[in-house]
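One protein chain is absent from this view; the other protein chains keep their places.
Chains: A, B and C, in written order; residue numbering restarts at 1 for each.
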Amino acid sequence: MSIMSDPSVPEKILEVKDLKKFFYAHKGLIGNHRQEIKAVDGINFSVFRGETLGIVGESGCGKSTMGRAILQLQKPTEGSVTFEGIELTRLKNHKLRKLRKDIQMIFQDPFGSLNPRMTVGAMLKETVQTHHVVKSNETKEYVENMLEQVGLKKSFYSRYPHEFSGGQRQRISIARALAVKPKMIVCDEAVSALDVSVQAQILNLLQRLKKQYGLTYLFISHDLSVVKHISDRVAVMYLGQIVELADKKEMFNNPLHPYMKALLSAIPLVNQESRERIILKGEVPSPLNIPKGCRFHTRCPFAKAICSEKVPELEEKKEGHWAACHFA
Amino acid sequence: MLYYIARRLVLMIGILFLVSVLVFVLINVIPGDPATLMLGQEATAGARAALRQSLGLNDPLYIQYLHWVGGVLHGNLGYSLADHTPVMSILLNKIPVTLELTILSFLIAVAIAIPVGIISAIRKGTAWDYVTTVFALSGVSIPAFWLGILLIYLFSVTLGWLPPSGYVSLTDNPVKSIVLMIMPSISLGIRLSAQLTRMLRSSLLEVMEADYIRTGYAKGLMEKAVVFKHALRNAMLPVLTVSGLELSAFLGGAVITETIFAVPGLGQLIVNAILTRDFPIVQGAILFIAFAVVFVNFLVDIAYSLLDPRISLGGASK
Amino acid sequence: MVKDLLSVRHLNVGFDHQFGHTAVIDDVSFSIEKGETLCIVGESGCGKSLTSLSIMGLLPKGGRITDGKILFQDHDISHKTTKELSKIRGKEISMIFQEPMTALNPLHTVGHQIAEVLLAHEKVSRNEANQKAVEMLKLVGIPSPEKRFKQYPHELSGGMRQRVMIAMALICKPDLLIADEPTTALDVTIQAQILELIQELKNKFGMSLLLITHDLGVVSETADKVIVMYAGQVVESSETKELFTHPKHPYTQGLIKSIPKMDEDEEELATIKGTVPSPDEMPEGCRFVTRCPFAKDICHQKKPPIVNVGHEVHCWLYSDDNVKGGIPLVDNV
Partner (left out) sequence: MEQPQLKAGPITFSKPSKKVVSRRSSKILKHKLALMGGIFVAVLILLAVFAPLIAPYSPIRQSYAEALKPPSSAHWFGTDTLGRDLFSRIIFGAQVSLKAGLISVGLALLIGVPLGMISGYFRGLWDDLIIMRVTDAMLAFPSLILALTLAAVLGPSLNHAMIAIGLVFTPNFIRLVRGEVLAQREREYVTAAKASGLKNVHIMIRHIFPNILGPIIVQATLNVAAAIIAEASLSYLGLGTQLPTPSWGAMLAEGQGYLQQAPWISIFPGLFIFVAVISINVFGDGIRDWLDPKIK
């Protein structure tokens, strides 16, 4: 951590430039005909140290793929990802492995992301030892402390994942991520599989840990209310691109992009007087067949002729509020 | 659809190529000199060398392979070491015999497996299911040669109902031919029928748990309609795949069956050729069987794609 | 008084398994009037789906109704045979499910699967049924229905498949539609479309709707009446508006508070501590007692009474004895 830096100028911890991740569908007799699936198609943003950047979007918008491409779990097709000034995309395997200590990840599925045949202790110990976080004779104690940190009992050390509920498993995942003292955590739909009451527990835990350890979060979710609750800034994705990015308050009070407006109006709310709803027609186009011009124009209630011709750039429409729309 | 078939064809040709390489390697890497084998130990070194020359055995292996494949493509599989008859004509003689045996066995297997499998799945946990389970377990565990011998002992030796062995061509005397084939077909077919029964039962049980079966009931369909219209076709898909995969083991079983019952088919041919080290015949017969397996699996793939609309879209992969 | 279309009375459901029997649903009662929307809301494992499945007679293996009645148009359908039920299912009561992908048979065209319902219940020719199926596809908002009729489920998107399920459920114009988490697997924008469609068709056909969901937002925007379930029991039942403005049961209150709000900022979310006990470890007395911030001794000992506080709540905190005993009522949200 740089103590020297001016606190008024936030320091970029992660910078993503023109990130692309394409998948290929092979057709033809011997797979000679290749179709591109542009899952992530040119993404730019930065994450500042200590903040939580929320990424929100519907299924298939590429947000999870983006998360994995940033962490190099899936090699990006193009673009650059720099973490604390280090370019990740060109990093050699062993260096990348060492760097993983600093960026950890928490996954959606609390049932799938833990190895069913390893005890909780063994799983945590393994990462702690790989990254030499503490002396090996202190590992067990350290791991037990970590479990307590996330609200679990020390005695869970020798238990297997199937003995826990979804919420407890997610706490285990958090403990595993936290145990190597990371600087940043990517949360990929980390609370989506949980019931609301448990979801609230986990969100509070994440908030507390962030303060306690000075963490930075990249928080990916489809759930607007969750993203709104936890984020400092929010980016909205549609078909592999960011369509709007702004400070949380600004984003939710003053959405500029019609897609974000529609999303906001579509969430069913408790106890809300009738409001104006924008129900979008149709469905998200296939990433195999991305519409020309603005990607959203096929569903946009305000689309004009220009929208189907010219691609709107992500521009700063107000200070700190970026949107990719001709009319925003 | 045509596209799919074409893709499968390309794939099949690739496999056939590998199959031919494997067969060639298998036979040509034998320790021992074919020339010695053909001429006997007494032949002079000169005679052997001359034969080696004429057989092209001094060429590098890949040249030999190309020669051989070239021959195969022209329908020339070489000549028997024993009497120099073309392997092809020997095979052509034996194939109908084995074909009759395998088709009959297959029919028996399917005729047993489908009804038994369905009933035991639907009546899971009943005495009938229990009997079926025991039958299926015994069927997959019983050695074909022992079953054959038991059948002979029971029906030929003790009861005297059926002749213990022999073969008459279907065209010469259809009735006698079928009668002679009863025991061999049962002994070969029982294992497959047991396997298919087990597969169909478990596959049907799994399908019956599927959401769309619940939807079927929720729509107000009767049980019969749900089982026969919605469950059975879906349950047959894995069974079809397995029966394609089991085909090679099935043909392997023919070796034993034909030996026990003295049926003069491909299996018996292979065994005799192996015992007399007549490798061109072994090579030709194995190649033929492997080709048959690959081809039938190709047909199974096509059948599968006809049954399952999800297939014909062509393979998208990451 | 309006006659109830469906009335579930003291329903108990349990599972037989290798260790014996586990009671899962305990004494659930509710009723739906004609044209009404009732929501059952609760978290995973609260028994809301099983309740709906027992109405249809579609309980998973080992499950059975151990007690209670399910009156549909005044006939008890809780112990009818599959054959008897098959006349009601799809014709008078229809159901749609959470996963439209797996709920459709992948090997049949969607048109076939829709027409099949009509053929099973009415004396129509295959042609008429097909024609009607195309009409239904159009009605549920599927573009170019003639083309879609011939397609297979995997060729449609999730939202389209759910529309197909709806077409299938409504082709015989049932009196009651049961929708079990119909939008949970869908994205927000698609969810909005589907909910709107269900509402629209409900009004058009004059059906009643039993909606099962975990999403309080969906409840608030769709339901006339709500039942909140926890661990196999009803904890509170009320008119929708009343429930959200005056939730009484500590569980309902906790549930509402733990949703992140869109219209205000909060530092920390209110939570309900702990987790739902497993069916084998159900506490005696009130099942929520292990997580309730207001639990008293009595809550550990005896099953809570049903108290009318403007609506019905199953909680000791509101029983006369307690109020008289000077124990303060729980604050509203």
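The working rule: contacts are C-beta pairs under 8 Å (C-beta built on N, C-alpha and C of every residue); 3 or more make two chains touch, one makes a residue touch a chain.
Here the structure is a predicted model, which means the values were calculated and not measured.
Here one chain is not drawn; of B:Gly14, B:Gly56 or B:Pro115, the residue touching it is B:Gly14. Within the full complex, the residue among B:Tyr65, B:Phe145 or B:Tyr304 touching the omitted chain is B:Phe145. Across the interface with the omitted chain, chain B contributes residues 14-15, 18-19, 21-22, 26-27, 29-31, 137-138, 140-146, 149-150, 152-153, 157, 164, 245, 248-253, 255-256, 259-260, 270-271, 274-275, 277, 282, 286, 289-290, 293-294, 297. Residue positions on chain A in contact with the hidden chain: 59-61, 63-64, 68, 71, 73, 97-101, 104-105, 107-109, 112-118, 126-127, 130-131, 159-160, 162-163, 173, 176-177, 180, 189, 192-193, 195, 222-223, in rising order.
Simple rule for what comes next: only the chains that are shown with their structure count from here on.
Chain B and chain C have Cα centroids lying 53 Å from one another.
With each centre defined as the average position of its C-alpha atoms, the distance from chain A to chain C rounds to 32 Å.
The set of chain B residues touching two or more other chains is empty.
Along chain C, no residue makes contact with two or more other chains. Chain contact summary for the complex, chain A toward chain C: residues 58-59, 165, 167-168, 195-201, 203-204, 207, 222, 224-226, 228-230, 249, 252, 262-264, 266-272, 277, 279-280, 283-284. Chain C contributes residues 43-44, 157, 159-160, 187-193, 195-196, 214-222, 244-245, 254-256, 258-263, 265-273, 275-276 to its touches with chain A in the complex.
Residues 56-58, 61, 82-83, 85-91, 94-95, 97, 99, 102-108, 116-117, 120-121, 152, 154, 165, 168 of chain C touch chain B in their complex.
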